[in-house]
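Before I ask anything, here is the structure I am working with.
Up next, chain A:
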Amino acid sequence: MRRLFLLGACLAATLLAAPLAAQERVLNVFNWNDYIDPYMVQRFTRETGIRVRYDVFDSLETLEGRLSAGRTGYDIVVPTSEPTFSRLARAGAFRPLDRALLPNLRNLDPALQAQVAASDPENRFGALYLWGTIGLGLNAERIRALAPDAPMDSLALLMDPQHARRIARCGITMMDSAIDVIPTVLHYLGKDPNSTDAGDLREVERALLAIRPFIRNFSTGGAIEALAGGQSCLAFGYSGDMIQAGLRAREANRGVAVQYVAPREGAQLWFDLLAIPADAPNPEAAHAFINFLLQPDVMAAITNHVRYPNGVPASRALVAPEVADDPAVFPPEALRARFFTIGPVPQAAERARSRVWARFKAGR
Partner candidate 1 sequence: MSAAPGTAIPARSRRFDEPWRDPAAEPFLRIEGVTKRFGGFAALDGIDLSIYRGEFFALLGGSGSGKSTLLRILAGLERPDAGRVVLDGQDMAGVPAHARPVNMMFQSYALFPHMTVAQNIAFGLRMDGVPRAAARERVAEMLALVRMEGFEARRPAALSGGQRARIALARALAKRPKLLLLDEPLSALDKNLRESMQFELQSIQERTGTTFVIVTHDQEEAMTMATRLGVMDRGTLAQVGTPGEVYELPNSRFTAEFLGTANILDGVVETTGPAGTRIGSAEFDMAILSDAPAPKPPGSRVYVALRPERLRIDRVDAAEARHGENRLAGRVRDIAYFGDFFMYHVELDGGRVLRVSQPNLRRITERPVDWDDQVVVTWDGQASLVLPE
Partner candidate 2 sequence: MTPRLRRALVLALPAAWMLLFFAAPFAIVLSIGFAEPAEGIPPYAPLLRRGEDGALQLQLNMANLQLLLEDPFYAEAALRSLRVAAVSATLCLLVGYPMALAIARAPEGWRNTLLMLVVLPFWTSFLLRVTAWIGLLQDQGWINGALLALGLIEDPLRLLYTDLAMYLGITYCYLPFMVLPLYASLSRLDPALLEAAADLGARPWRGFLAVTLPLSLPGVVAGYLLVFIPAVGEFVIPELLGGPGAQLIGRVLWTEFFQNRDWPLASALAVVLLLLLVLPIALFQSRATRDAER
């Protein structure tokens, strides 16, 4: 049965990938949407002659579902360190990186590499691409008008019903992602963000249900539009999304100002890693791509474009000043000290968490 299933998937993958691969060198990339500077992809092709077929996903679930089935035909994927990357690495989904082909690995920040190693021992399978935090995107002016006493740098803005109730009038958008929100709430409540304890989860649920009436909608990708368009004045989501919302609001020039805040209670840190699937059809090209990306000028261009910090310190000098000086993009040391990372959770706990999430969304 299993063999039959794999055979089908394999057949589909070869049918899709094989004819082109035979004619020219092709690199198949599967990355988050809006997560690269497109000019850099063109530059890679110009420099190496390798054609890039670029495909995007918008949720870790999509990426993991595909990789779990195997035979995706992708050479490069960009999973987040926890939980997706670590889980897939343990499942044997990735090919170990060949360091001899990646001289630019030494450009990476050793301190960040050490943090990543918690999910990827010895940095065996992944090369750090971009990273960021999860926090609040807010329209300070409108929030201040509704809740003048609310702390603008705290998660309490969202999690304290006193504040959320008033802010609800200008709209609160919540990212639709249990794996990202629940650890943050655990941390906010003073618990271990990796806790699988049923009592802890019940407290999380209670806290979430208390603010449920004040949440206008659940959307991960839609938060950018909601904030920039003024339909929401507070959103919880990925730092880069919130910063992009601010940029877009400024471009629209309709008097909406959005900023990103990494909460002072400590923001959840995440890393997106470049990895090569175990069955990648063209691992050589994949290594070439990773090595290309890890150059300081390439990384600087990408950070300029997507507003997420990268793992190559030498790029900082090449990043546009307004980006380099934005504390939302490159958080100050004091704030960084309070960032936390999360680890893997057993499957039973995952289900318990997704239940909490389902009840939270349903408001029951």
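The candidates came about this way: all candidates are chains of the complex that A comes from, given by their letters.
What we mean here is this: a residue touches a chain if its C-beta (ideal position, glycine included) is under 8 Å from a C-beta of that chain, and two chains touch if they have at least 3 such contacts; residues count from 1.
As the structure is a prediction and not an experimental result, all values here were calculated from the model.
Undergrad: Thinking of the complex as a whole, which of 1 or 2 is in touch with chain A?
TA: Looking at every copy, the candidate touching chain A is 2.
Undergrad: Spell out the part of chain A that touches candidate 2 in their complex, as residue ranges.
TA: Residues of chain A touching candidate 2: 1-2, 4-6, 59, 61-62, 64-65, 67-70, 87, 90-93, 178-179, 217-218, 229, 231, 278, 347, 350-351, 354-355, 358, 361-364.
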